[in-house]
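This is the structure, below, for whatever I ask next.
Every protein chain but one is kept in place in this view of the complex.
Chains here go by letter, A, B and C, matching the order in which they are written, and residues are numbered from 1 within each.
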Amino acid sequence: MDKGQNTDNRAITIKLLQQRGVSIEDIARLVLELQKGYYPDLTCEECLDSVLRVLNKREVQNAILTGITLDMLTEKNLIDEPLASILRNDDSLYGIDEILSLSIVNVYGSIGLTNFGYLDKVKPGIIGSINDKKNSAKNRVNTFLDDIVAAIAAAASARIAHRVRAVPTDD
Amino acid sequence: MDKGQNTDNRAITIKLLQQRGVSIEDIARLVLELQKGYYPDLTCEECLDSVLRVLNKREVQNAILTGITLDMLTEKNLIDEPLASILRNDDSLYGIDEILSLSIVNVYGSIGLTNFGYLDKVKPGIIGSINDKKNSAKNRVNTFLDDIVAAIAAAASARIAHRVRAVPTDD
Amino acid sequence: MDKGQNTDNRAITIKLLQQRGVSIEDIARLVLELQKGYYPDLTCEECLDSVLRVLNKREVQNAILTGITLDMLTEKNLIDEPLASILRNDDSLYGIDEILSLSIVNVYGSIGLTNFGYLDKVKPGIIGSINDKKNSAKNRVNTFLDDIVAAIAAAASARIAHRVRAVPTDD
Partner (left out) sequence: MDKGQNTDNRAITIKLLQQRGVSIEDIARLVLELQKGYYPDLTCEECLDSVLRVLNKREVQNAILTGITLDMLTEKNLIDEPLASILRNDDSLYGIDEILSLSIVNVYGSIGLTNFGYLDKVKPGIIGSINDKKNSAKNRVNTFLDDIVAAIAAAASARIAHRVRAVPTDD
């Protein structure tokens, strides 16, 4: 697997998010909303760039592919009981969606945790829309999707916080 | 170390929180605020009981003792640089306070993550007071304390969510 | 969902492990192997009891159900690319199996981490057998199963370590 392949997987990941109704611009807007209070000059382009960098990471791609796959297989009735009902109802005691999301949040360290929890609770922008769709469309399953989107936005925000302080988080 | 010792350590932990300006009733009020929307009949006594159960866990006691000790040693100028400045300024890129808190949140599973992040961001009740004190008192260090209090409240809330569904999380 | 339901889910979880070739006695033997050096009087019955207590926890059940479901859906060719190949080949850079397992290990605190890593690396007993099967049977996918079994054994060992010191980890 070479560098090209990794970029290919990013393209597949972005396309999959799009199919589920989430654009990278939607996520960039969440990042701007979270960070503009701290960095008044922050632009939407910088937020979008940060989202793309997060999506370049293999750990992040794997978590997104796995979570959305579980949502889609539940919609297609390919998951057995009792897991099917747990996923279909977004059972509040099912924590695997949070665990998968944590592996996204953590790619820029634990400082993303607060923003993740906040987004997951308040559900602004696209996260609210995903949640409404889940409640309105009878057969729609977005148990993993909303947490995943919050996690990407939280990680992209943490990356900006690190960058502003000119820290080589790279490599 | 017998069961009595564990209860002793809980008493020491509660006393240490008290010394730092946080009562278990303050934490119970955060729990009630978080959960009353879901369980209208929930009482302050039940929230207090849940906080006490969380504080009975060794993993929780250890995280609290370690975090508050670091706050206090920083106040006493016993920590060397560069860590001293990082802790004194509650550097936003220092994530060890979040990591320690995560070990508290997780005692009732990952479902507490959302509430932890929310409390840490919005800083209601006692968490806001701790934060104000940090900003007003020149020599006061509460880098760990505010996250620890949010984590205890989030764990106690997760415990209530599990209990209401009559699940033997015990043992 | 009442207490009975939770016990039902434990029975379903045990049956699913059995279908994948793992008995709770196999896991109890791993626990005995890990702990007998520290507790010479430890019996196989006590280890089995500890495994059953771990399997009673909802967080554990959810991780097992989710992981094994992903293994089985991959075998049935119901997962899309590129995730299908990643799961089929147990790609060493895919870390979601470790993340799910961590949520099992952590139910008795972070002290189980060491035993989990050791079992995952050395692959004694049933874990080695799962791994051999994965390598010999062309269509067999056990990407999640081996980590899950190591995680259950590590958690059951951590529980014994807590119990011996008479600590109320319950509740």
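Descriptive notes on the structure:
What we mean here is this: contacts are C-beta pairs under 8 Å (C-beta built on N, C-alpha and C of every residue); 3 or more make two chains touch, one makes a residue touch a chain.
Fair warning: this is a prediction, and the values are worked out from it, not measured in the lab.
The residue touching the chain not shown here, chosen from C:Thr13, C:Asn56, C:Thr74 or C:Asn115, is C:Asn115. Where chain C meets the omitted chain, the residues involved are 92-96, 98-99, 102, 109-111, 113-122, 161-162, 165, 167.
For chain A, the residues touching the absent chain in the complete assembly are 1-3, 6, 53, 56-59, 103, 106-107, 109-110, 162, 165-171.
Counting the whole complex, the residues of chain B in touch with the unshown chain are 8-9, 12, 58-59, 62-63, 65-66, 69-70, 73, 78-80, 82-83, 86, 93-96, 99-100, 102-103.
The working rule: only the chains that are shown with their structure count from here on.
For the pair chain A and chain B, the distance between C-alpha centroids works out to 27 Å. The set of chain B residues touching two or more other chains comprises 109-110, 162, 165, 167.
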